[in-house]
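Structure incoming, see below.
What you see is the complex with one protein chain gone and the rest in place.
Right after this comes chain A.
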Amino acid sequence: MKSDVAIKVEGLSKQYRLGVVGTGTISHDLNRWWAQLRGKEDPYLKIGETNDRSQKGTSDYVWSLKDIDFEVKQGEVLGVIGKNGAGKSTLLKILSKVTGPTTGRIMAKGRIGALLEVGTGFHPELTGRENVFLNGAILGMTKMEIKSKLDEIIDFSGCERYIDTPAKRYSSGMTVRLAFAVAAFLEPEILIVDEVLAVGDAEFQKKAIGKMQDVSKGEGRTVLFVSHNMGAVESLCTKCLVLKNGQNSFLGDVPEGVKHYLSNKESKKDLVSRYVEKISLTSLNGVAQDAFFMGEGFNIEILVHGLDVFQGIHVGVFIMDTLNQKVTSFSTAMSKGSSSKHFERELITFSFPNQNLIPSSYVIDISISYKSGGRIEYVADALSFDIIASDIYGTGSYLNTHFGKFFLNGLAKVIEVPQEV
């Protein structure tokens, strides 16, 4: 019945001590020991607060993880997402046995291999080949195992030419390639991966993602994947866990989880504008949100005031990509009869029943200008939102910014053309 569960986490919590560790260490230890002696609970376990980085706490102890429960079935790829400090790394560290939990337990089937950071234990004085052996052994392989896979590892890394050169002569990219290659051939039953894909060039990232897909789909192994790259999470994972302040905030489908995560990001800084009071994004039926699936329609609502003193003006929005390049724009000038009616306070709503933006993060800039062309105000960075990749084509291909700025709804057809005589 539970035979297909590869890893099970029950009530996992981890407490950390803040501030300078060292002062009062002995007194706390003595207190703990005294409590233990009387058969009481550890007095420091009762205190502690949720881990909200931005809020000043009163206690020296915080819960970096609190009561995490989940299980992953064999062959599943669990994506773990959450903002910095949400407890992702702590969870991975406990899973990979780098540090122990404070309470709760983890049960797993098979070996757990962790790729928390590639190149662990690489020694600059050793050659590439020697480092492959050392790194492999650190990750838990035996010499025999490494020897049997050595050619494949070297081939996968694409560092054949430098394999007998000391690692200190390697470029950082080459070190990563070689290190990832070792890890890729580790073949544990459960693989834990953290942000490795953030390094290396595009070609190698593709190779790395492909290898991870092989690992989970082809070989039926379980993968836990932690990343900030929503595109990678969506294309690789079959299940997703969203952590927030060390607590389980969402567990379930990947697209839903990504949306949940993106909608709960830290609120943006205050709007600095003379005329714009407020800008907000809503779904077509009026629910405020700042993450949308591909193709999902949305409204932009802008509340302005004090514009009645101007004659003949237009209000528009620019949608900017992460590189601050204009992707597209829209304004009252493009919609018939929507120019300002000269009220003191006005709500302008731009409605887009469908959109073709490629999955990525976007920023909205607001522009207020005269019909004749002169600019009254430009509000950069007024609001940000995300477009989430979804399998709109039903073919399992998830788009990201490598594919362009927009997606098309098209159809592809292939027919045979006989050789013309």
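By our rule, a residue touches a chain if its C-beta (ideal position, glycine included) is under 8 Å from a C-beta of that chain, and two chains touch if they have at least 3 such contacts; residues count from 1.
Assume contacts and distances are computed from a predicted model.
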**OP:** Identify the UniProt protein name of the omitted chain, choosing among "Transport permease protein", "Tryptophan halogenase", "(2Fe-2S)-binding protein" or "Membrane protein".
**Re:** "Transport permease protein"
Original post:
In the full complex, which of A:Thr103, A:Ser338 or A:Thr401 touches the chain missing from this view?
Top reply: A:Thr103
Original post:
Of A:Ala137, A:Ile209 or A:Leu303, which one is in contact with the hidden chain?
Top reply: A:Ala137
Subject >> Contact with the hidden chain (one of A:Ile68, A:Ala86, A:Ile112 or A:Val226) >> reply: A:Ile112
Subject >> Residues belonging to chain A that touch the chain removed from view >> reply: 2-3, 8, 16-17, 21-22, 25-26, 93-112, 114, 116-117, 120-121, 123, 125-126, 130, 133-134, 137-143
